[in-house]
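Sharing a structure below in structure tokens format, with a few things to ask.
This part shows subunit A:
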Amino acid sequence: MGLLKKINALEPLWWSLFGLGGMIAAFILPVHLFLHGIAIPMGWVSPDLLSYERMMSVLSSPYGIIVKLFLFSIISFPLFHAAHRIRLTIEDLRIGWLNTIMPLISYGGAIVLSVITIVVLFYKLS
Partner candidate 1 sequence: MAEEIKITVTRYNPDKEAELKTQTFTIPYHNDWSILDGLNYIKAELDGTLTYRWSCRMAVCGSCGMMVNGTPRLTCSTYLNEFYPGEITIEPLANFPIIRDLVVDLTDFMDKLKEVKPWIIRKNKSDENDTSKEYIQTTAQMDKYYQQTLCINCTLCYAACPVYGLHPDFIGPAVIALGYRYNNDSRDQGKDERRKFLASEDGVWKCTVVGDCTEVCPKHVDPSAVIQRTKVDNATNWFFSFLKGKK
Partner candidate 2 sequence: MDIINHDILIVGGGGAGLRAAIAISQMSPSLKTAVISKVYPMRSHTVAAEGGSAAVLNDDDTHDLHAYDTIKGSDYLADQDAVEVFVRDATNEVRQIERWGCPWNREEDGTIAARWFGGMSRKRTLHAADKTGFHLLHALFQTSLKFDTLKRYDEWHVCALLVDNGKVGGVLALNTRTGVFSILSAKAVILCTGGVGRMYAFTSNAGIKTADGAALTYRAGGPIKDMEFIQFHPSGLMRTGILITEASRGEGGYLFNKDGKRFLENYAPSKMELAPRDIVSRSIIEEILAGRGFKGTYGSYIHLDLRHLGEAKIMEKLPMVRELCLDFAGMDPVYDPIPIRPTMHYTMGGIHCDKDGKTPMPGLFSAGEAACVSIHGANRLGSNSLTELLVFGARAGRTAVEYVSTAKPVSADKLQSLAKDRMDFIQKRYMKAGNGKEKIGAILSELRKTMDEKVGIYRTEEPLKEAIQIIQKLKERFNKITLTQQSRVFNTELTAAMELDNMLEIAHVIAMCAQVRKESRGGHARKDYPTRNDEQFLHHSLTYQGKDGPRRETFPVTITKWQPEERKY
């Protein structure tokens, strides 16, 4: 219980991350998803944009670090955004047993995935 209490006490932090993630999701994800998930796979714009070679060259270019930071922020913050909302929604749906451990699962999940993102971006891919 102690841990859960501590997590709850960090509410301002979770909420801020939620807000940041929500903003990124609102401003950036629509066009990003449209390109990566629909337009490029459909071939409306050049499919080569996502080819292995191009991706690697972009990431290792002098701007690579900026691209990596960008990728990190559109992965990690939206995850925190979702974590917070899902947690509160589970509470609103009153799924009792899940309720109590939800903070742990959701924020924990977002943290773990963010760490993986960092490892992949900044160690594996460098």
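In the analysis below, contacts are C-beta pairs under 8 Å (C-beta built on N, C-alpha and C of every residue); 3 or more make two chains touch, one makes a residue touch a chain; residues count from 1.
On how the list was made: all candidates are chains of the complex that A comes from, given by their letters.
A quick note: this is a predicted structure, and the numbers were derived from the prediction, not measured.
Undergrad: Which touches subunit A in this complex, 1 or 2?
TA: Selected candidate, touching subunit A: 1.
Undergrad: Tell me, which parts of subunit A touch candidate 1 in their complex?
TA: These residues of subunit A touch candidate 1: 8, 11-13, 15-16, 19, 85, 88-89, 91-92, 94.
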